[in-house]
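Every protein chain but one is kept in place in this view of the complex.
Labels for the chains are A and B, by order of writing; each one numbers its residues from 1.
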Amino acid sequence: MKVVFERPKSLQPTKTHYCPGCGHGVIHRLVAEVIDELGIQDKTIGVAPVGCAVLAYNYFDVDMQQAAHGRAPAVATGIKRALPDRVVFTYQGDGDLAAIGTAEIVHAAARGENITVIFVNNAIYGMTGGQMAPTTLVGQRTETSPYGRDPQVAGYPIRVCEMLATLDGPSFLARAELTDVKNINKAKSYIKKAFEMQLAGKGFSLVEILSPCPTNWGMKPIDAVEWVKKEMVKVFPPGVFKEPKEG
Amino acid sequence: MKLEIIMAGFGGQGIMLMGEILAHSAMLEGREVSWIPSYGPEMRGGTANCMVVISDKRIPSPIISSPDILVAMNKPSMEKFTPMVKSGGVVILNKALIDERPARNDIEIIEVDASGIADELGNMRVANMVALGVLVGKTGVVKPETVIKSIDHFLPEHRKNMLEINEKALMRGIAEIKK
Partner (left out) sequence: MEKVLMKGNEALAEAAIRAGCKCFFGYPITPQSELPAYLAREMPKRGGVFLQAESEVAAINMVYGAAGAGVRVMTSSSSPGISLKQEGISYLCGAELPCVIVNIMRGGPGLGDIQPAQSDYFQATRGGGHGDYRTIVLAPASVQELVDLVYDAFDLADKYRNPVLILGDGILGQMMEPVVFKERPAKELPPKTWATTGKMGRQKSNVINSLYLDPVKLEEHNRKLFKKYQEIEQKEARYEILNGDDAEYFVVAYGICARIAHAAVEMAREEGIKVGLIRPITLWPYPKKAFEEVLPRAKAFLTVELSCGQMVEDVKLSVEGRAPVYFYGRTGGMVPTAEEIFEEIKKMRGLS
């Protein structure tokens, strides 16, 4: 009999702590599948963020480091510079990457640091209980934008892929949405491409994934997916923002 | 007079609010009070509990190590907190969700079908007020009128229509004791 659903080798056989309908679990799986498919489990080192995915070091069956809030790209830089023949990735939320860690991500990208970044954009601070994130949509209500994000006060959402695409350092930048099978497969193909870039020594690669947080959005899981499809993609259009020219 | 109470159950059973309402009504009656919630990741889908102290004097510690009263709204809470209850203390159990009795004979156990009564009244969410009623009926620590005032205080403007059913639930709880 053919096995159709199997736990990827690069995931630990444990239950995760994520809420029902959360995108993190699915994204872990996609990353692990790619690591398996590329046969790089043994030489991969991951960096876990501070955010809901802080315990990622318990979930991936690869070597992992846990970084201070926002500093994962710097930590990954240290690892990659020390061990250039290893595969290094960070796994970061929007608060971690696009607020407190903005400097680290921009400079890792500008240096063309040969690492891969998995960027989980759920438009909120999940771990701390639903405060406004740098990617929170205009008008979106959170614990710290109780009247809806007001651009007069809190400015506008940051489009990380578009912003980093202005730099020469990155080799591959893409955004996918975690909504239906087609798009989840697309997310996986981007993740694979990003790791392949690193393996080919092309420099910094990042995949942004629009991901639901039903808990802090105060929605049912199905409605949260709808919200990604309807609202988030308007502000964060999926697609490829940078890739090497063929030839 | 000093009464130390632990209330515990699932997140979503209104455990915190039950404690806040009790602390608030005791404050309205001129007592010293304190209320501490459990907080953090243990709340994510898990159990919730709070500690309430009511006293005539300045309260030394708001943290309770051996409560006079435990209100357990589900089984894990009963298992976790019953061993802490003071000898001679009282455990109020939500019978509907607890199919066992604690193995202690030095405490008084009051079983009440809080969820069942709430369901009968038409809203499962007022099970907490039934349990609070039992506590109030048993201890007389605050007057029912004051509790009703506090319930009103905590209901947001657009939920004031819920006052009546909460009041009913409270009175049903008190009646359970008088039975």
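Just so it is clear, a contact is a pair of C-beta atoms (placed from the backbone, for glycine too) under 8 Å apart; a residue touches a chain by one contact, two chains touch by 3 or more.
What you are looking at is a predicted structure, and each value in this text was computed from that prediction instead of being measured.
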item: Contact list for the unshown chain, restricted to visible chains; value: A, B
item: From A:8, A:46 or A:95, residue that would touch the chain that is not displayed; value: A:95
item: Positions on chain B contacted by the hidden chain, ascending; value: 20, 23-24, 27, 32-37, 39-41, 59-63, 65
item: Absent chain, residues of chain A that touch it; value: 50, 54, 66, 68-70, 95, 99-102, 125, 127-129, 131-132, 134, 143-147, 153-154
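Here is the rule we use: only the chains that are shown with their structure count from here on.
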item: Chain A and chain B: spacing of chain centres that average the CA atoms, whole Å; value: 43
